[in-house]
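Every protein chain of the complex appears in place save one, which is left out.
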Amino acid sequence: MARYIVKRLLTAVPVVFGVISVAFVLLYLLPGDPASTMLARSGASAQDIAQLRTELGLDDPLYEQFASYVVRTVQGDFGRSMVSQEPVLELLMARLPTTLELVMAALLMAIPIGTLLGMTAAIHQNSWIDRLVVAFASLGVSIPSFWLGLMLILFFSVALGWLPSFGQGGFRHLILPAAVLAFGAVGTITRTARTSMVDVLKQDYIVMARSKGLAEHTTLVRHALRNALVPIVTVIGLQFGWLLSGSIIVEAVFSRQGLGLILIDSVLEQDLPVVQGAVLLSSILYIFLNLVVDIAYVFVDPKVRYG
Amino acid sequence: MLKKPGLAVPLLPYLAVCAILAACGTGQNPVDDGNSIILSSNKPGVRLDPHLDVKWEVLYILSTVYETLVYQDSDGDIVPGLASEWSVSDDGKSYAFTLREQVRFHDGTPFNAEAVKFNIERILSLGPRSLKARSLLPDIKSIEILDEYNIGIDLNEPNGFFLFGLSLPYLSMVSPTAVQTWGDEYHQHQSGTGPFMFEEYLVGDRYTLVRNPNYDWAPEIYNHDGPAHLEKITWHFLAEPSTRAPALLAGDVDIALDLLPTDAQYVMDSPEHTVSIANLTGQPAFWYLNTQLPPTDDIRVRRAILHGADMQVAVKAIKRGFNRVSHGPLASVTPEYASQLEGMYPHDPELAISLLEQAGWLDADGDGIREKDGMPLVVLMSMVNWGQSREFSELLYSQLKAIGIELRIEMMDYGVQVEAGQRGRKNMLFMGGSGHSAFDALKPFFHSENTERGFAWAKYQDPELDRLLDEAVLLTGDVGKRTELYERAQTLIMEQALILPIYDYALLIGVSEKVKGLEWRSVGLVPTFYEMYLETP
Partner (left out) sequence: MDQTIAGSNETIAKPQSPTRIALNRLLEDKIAISCIGMLVLFFLLAAGAAYLAPYDPYHASPEESLLPPSWSHLMGTDLIGRDVFSRVLFGARISMSIGFISVGISATIGVTLGLIAGYYGRFVDTIIMRFIDTLMAFPGILLALTIIALLGPGVLNVMIAVGIGGIPSYARLVRGSTLSIKEEVYVDAARSVGARDWRIMRDHILPNAFPPVLVLISMSYGWAFLSAAGLSFLGLGAESPAVEWGAMLNDSRALLWVAPWTAIFPGIAIMCVVLSTNLLGDSLRDAIDPRLR
């Protein structure tokens, strides 16, 4: 077990290294000169720009720049924003809880709803309930989150005035954005839960259990659910990444001051150190979560070998 | 471990409920103790430091934390502030200020001549990092501390706008001790002499101010003295303008600055809210017309664009009647505004077409776009993401197409646009709201010395215009003569069609009914939070 975990951790190293390299390329192979971009709005002289180039180490050979970039990144020094001049990591860490709060809330909404819907559909396979659930799930993955967000604002905030249309701080502010973010995830989880439950229900031991006259409820919970859970856990793990990326747009729709919003703002302002930092942080978070899911998998599915 | 995986499902709704309860417990709205107020506006750009930043938040927020040597009264006259009196020599080159005594910064540092000298030297030493403050200072020869409360400032040349500049919050007095202690982190440890004190600044999110209990040196422009009425001000930054009106109507904020015109009407319909409009002096919104880059190097093309555009209907539709249509490089509420510019370029597509034909631009191939020597009549425009530049650009696209001009619009970040403007890569560039008087709204934007490095993106080279702008600044006493020079400069700018004016800035402020005493000082951007109080119904 420990060996499996260590091995799995080691496979993440080259990926993290790749991500850092991509982030480096992002800033240093850019057509413009970072120093002149930074000073463009202040009307600096050529001398000012040259000085800044030296300060930033832009005149060093590329491999040296890369090496020092990797070292700084690993130490948690993500540089400073070109716009606000604040340390990037500080800016991002201040936003991280807002994003995580949203993603967790969406996940907590999506898991029970998706699982229940999927299983209900599977139990009533090919009935009208099944068709309705499948249609709902298809809608979930097809509806654009930015539009759903606008429509919910239109209905719950503009027309009814029940819920705040933007911002963060408190449960009321979380309902609409979390619901929008959860909608897509519900679609995917429902489909997976349905498929896996349908498969399980076809298995001999379930048919046997039913024929032995076990109560329907007991059969479902004790036998079917337990085996159907494996693919669901996988898909939930994958969903985390999707939710993290989906939160970018949802935060924009609801003006929540999370990682996503700062990422979009900095892309628009071409504040590359912040873009770089936000991308790095999100993908490292994602890699880490995938690791956690893979390891959790071992606990759920006895068939996964530690090799 | 695998004995009871079934338990997980019944647990899930329970977990969800826990999460809901937890969320309820944590972040409630800030408690309204009846004496605090919440505002919203755009977010600041660089570090929120009066000497560094150029954004309006310096005027909105920091004007309550800091004070200036002089103030403007409601007529725009200069009145005492931290300087109780001053004198100017006859040649306009020497200023002597007498400072108020017993004034202390929030960190306890005494305010004196030493502090004034420190502040001016700080601004000068910031160089290009100071986006606005440094440009407001004249050409200073020397600063001399006469005694603890008297200071002399000598200039190399007279400057009629020195006192005006000193009245703007960009030239606020900051605590020398705090600056020296915190260096680059000063913006997180601000210390001024104003009625409110810095409490907390979460970059991009909010800024909190608390009342300064020791404040008793209010300038005479205010109705009361002593500490402010309000105990606390929380400033939320809502970068997305469309969220501000909903926040106000939902009661999440008490004052929303810079409402969208389409939302302002909605706020006005609410019985618990009012909308006040602050018309801003200085620079309106306009597009530069580049005089160096074809096809706008031809004055006939520039004039055709001005006649082909109908900004009257554009401003009415996009600004919903809240802003005035602009006619020149100064807003109509600016004292030096030249009203004779109105009617200079009436909307006249026929005239525009004949001007283009005279210039040799004909639509030979019948595709709706004119051409000359096989080249289509294409005008390159840079669009920015503020000032509703997008809506106006797309409307202009339609209007210019009607006279056979193809507008090619490119969205640019401000920093990128500055570079494009300085290098002359675009025919039309959006500008606006960057100056508060004839002094800082004209010379930096039209004098030929500012074409390569500054903001004179029409790139017009004319000694006559330069002379008018240079001489007007030097006049300190003769306001009539100065206004005349500025009127001639404005007329020249419009005769040469260096800009296509769009609208005068008007700040739409949504205010809850319970907020009383809020006014806007004459620059239009400086609120009287010191006088503000809450009336509980």
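Worth pointing out:
Note that the chains are named A and B in the order they appear, and that numbering of residues resets to 1 at the start of each chain.
Throughout what follows, a residue touches a chain if its C-beta (ideal position, glycine included) is under 8 Å from a C-beta of that chain, and two chains touch if they have at least 3 such contacts.
This one's a predicted model, so the numbers in the text were calculated from it and none came from an experiment.
Contact with the omitted chain, checked across A:Val19, A:Ala228 or A:Val293, is made by A:Val19. In the full complex, subunit A touches the hidden chain at residues 14-16, 18-19, 21-22, 26, 29-30, 138-139, 141-147, 150-151, 153-154, 158, 195, 241-242, 244-246, 248-249, 252-253, 263-264, 266-268, 270, 272, 275, 279, 282-283, 286-287.
Residues 240-242, 245-246, 260, 262-263, 265-266, 310, 313-314, 316-318, 383, 385, 390-391, 393-395, 397-399, 401, 409-411 are the ones on subunit B that touch the missing chain.
In the analysis below, only the chains that are shown with their structure count from here on.
If you average the Cα atoms of subunit A and of subunit B, the two centres end up 38 Å apart. Considering their complex, residues 1-2, 5-6, 8-9, 12-13, 15-16, 19-20, 23-24, 26-29, 44-47, 127-131, 184, 202-205, 236, 238-240, 243, 246-247, 250, 252, 385, 413-416, 418-419, 453-454 of subunit B touch subunit A. Residue ranges on subunit A touching subunit B, taken from their complex, read 36-37, 39-45, 48, 83-86, 91, 94, 101, 104-105, 108-109, 111-112, 115, 153, 157-158, 161, 164-171, 173-174, 221-222, 225-226, 229, 252, 255, 257, 262, 265, 268-270, 299-300, 302.
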